[in-house]
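Here is the structure we will look at, set down as structure tokens.
Excluded from the complex is one protein chain; the other protein chains are retained at their positions.
Letters A, B and C name the chains as they come in the text, with residue numbers starting at 1 for each one.
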Amino acid sequence: MTALDTRTLADRSQDGVRSRTITWTDPAQSRFRGRSMNGLERLLAIQRGELAPPPAATLLGMDLDEVELGRTVFSMLADEVHENPMGTMHGGIVAALVDTAMGCALSSRLPADAGFTTLELKTNYVRAITQATGRVYAEGTVVHSGGRVATTEARVHDSNGTLYAHATSTCLILRGNR
Amino acid sequence: MTALDTRTLADRSQDGVRSRTITWTDPAQSRFRGRSMNGLERLLAIQRGELAPPPAATLLGMDLDEVELGRTVFSMLADEVHENPMGTMHGGIVAALVDTAMGCALSSRLPADAGFTTLELKTNYVRAITQATGRVYAEGTVVHSGGRVATTEARVHDSNGTLYAHATSTCLILRGNR
Amino acid sequence: MTALDTRTLADRSQDGVRSRTITWTDPAQSRFRGRSMNGLERLLAIQRGELAPPPAATLLGMDLDEVELGRTVFSMLADEVHENPMGTMHGGIVAALVDTAMGCALSSRLPADAGFTTLELKTNYVRAITQATGRVYAEGTVVHSGGRVATTEARVHDSNGTLYAHATSTCLILRGNR
Partner (left out) sequence: MTALDTRTLADRSQDGVRSRTITWTDPAQSRFRGRSMNGLERLLAIQRGELAPPPAATLLGMDLDEVELGRTVFSMLADEVHENPMGTMHGGIVAALVDTAMGCALSSRLPADAGFTTLELKTNYVRAITQATGRVYAEGTVVHSGGRVATTEARVHDSNGTLYAHATSTCLILRGNR
């Protein structure tokens, strides 16, 4: 698996001290290049590698696996660097994964001149994610989309379909002023 | 400010491609060294630099500013690497900051042989955080702590006291089996 | 429809002052009669009219329409008595409907000597419910059920399938001490 190889190559470990180099692209470039694309086109361009993903996705190691109108799947390989003091994936990093999957599911339905902002996000954690879990997948979908407000939901599972977390979110849609 | 200096030194930018090297410590070492400390002692040891922070805190750039029984303050310097596609701090990274402040506020009240797991976390986002915001501070406190379940809350503000986000969380306390 | 008939008969209106008489059964009787039933048996007994519904269900006018293992449907006829100052169904009454549907979905999977308590409930309101909406239905299901903690979700729709609200909840399961 590519991500695993990258991890092995990038990390340098000595006496319990490890380091990794994160590489990302100036996000202003992506915003400029994608300015006339609608949400779905932007996501497809990221998936094809034509548009750089946002820095937060790179920092956390989130990959865009699937995108269609109103639905995305993002995944992440559970990694030591995601660990909280209990040795499991930090709840905030799980929240970042579901927020990304849900926000992009909504974005995939928005025209070029619209944007959105997340008003609130609730995540339920039902099982701890550890390095042994491997890759986890967040499927985000739009539950309701009105003129001003949308709601979305997501579920996080592993490759066997075991559920780890689920979430719902409220977003405010910003029209004509992205 | 130290974090800013580190950022300047660590980043290498060329044609819009930037990179940064993250360095962390094997978290199993911290868990072993801190195994007989109670929650407050562990946090104070991290604050004094005697115990390594968990990898997720290092990856995201979270600093422990204050800790006392039932209350912590964690902060983070808003950075390009935290950005979502809109150019603001990713909601999941804000969630990570509040989850850390709230979880450690609870942890500060737990004995050495107890732990906890976050059952759910809701974050309300009231203002976008950008690099211009500078450093943001999450103050986490324990609202209710019973035998099995605790609830916590957090507020995120900048150095002027402007509010950016607030959150509440439910945690399950695990006794005698950390 | 029975509920409508009852409403017409029970209400007395004069100069804008209306009154209605609510009739319920001592809930201690139901708890005593249902003490050896498991959760599903209790719900089926309520549905058949052999066990009195809890007082809150009577006060709010909630009907149990469907019950099976891990899933229930409760409904309510939107009524003037449910109105908030804006003339729509009070958000708390919608919350009561989803809490009932979700809690009973979980209850339907519990043995006679187990109970549960709701730790938290989040409801998203996506459309206002008015008297013109007619009857609204909340379908509650169990998302995750572990040894100590369960999560549930619900959706509220009208008879045309239009969505009005959705919710998720975390419950603590109490074994052997109901």
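The rule is simple: a contact is a pair of C-beta atoms (placed from the backbone, for glycine too) under 8 Å apart; a residue touches a chain by one contact, two chains touch by 3 or more.
Everything quoted here is computed from the prediction, not taken from an experiment.
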item: Displayed partners of the chain not shown (whole complex); value: A, B, C
item: Contacting the left-out chain in the complete assembly, out of A:R18, A:H82 or A:K122; value: A:K122
item: Identified contact with the non-displayed chain, of B:T118, B:T133 or B:T151; value: B:T151
item: Sole contact to the chain not displayed, among A:M37, A:A112, A:A128 or A:V149; value: A:V149
item: Residue numbers in chain A that touch the chain omitted from display; value: 119-120, 122, 148-149, 170, 172
item: Chain B residues touching the omitted chain (full complex); value: 122, 124, 126-127, 143-144, 146, 149, 151, 153, 163, 166, 168, 170
item: Chain C residues touching the omitted chain (full complex); value: 13, 16-31, 42, 54-56, 58-60, 80-87, 90-93, 95-100, 103, 107, 115, 117-125, 128
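In this text, only the chains that are shown with their structure count from here on.
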item: Whole-Å separation of chain centres (CA-atom averages), chain A against chain C; value: 36
item: For chain B, residues that touch 2 or more chains besides their own; value: 119-120, 122
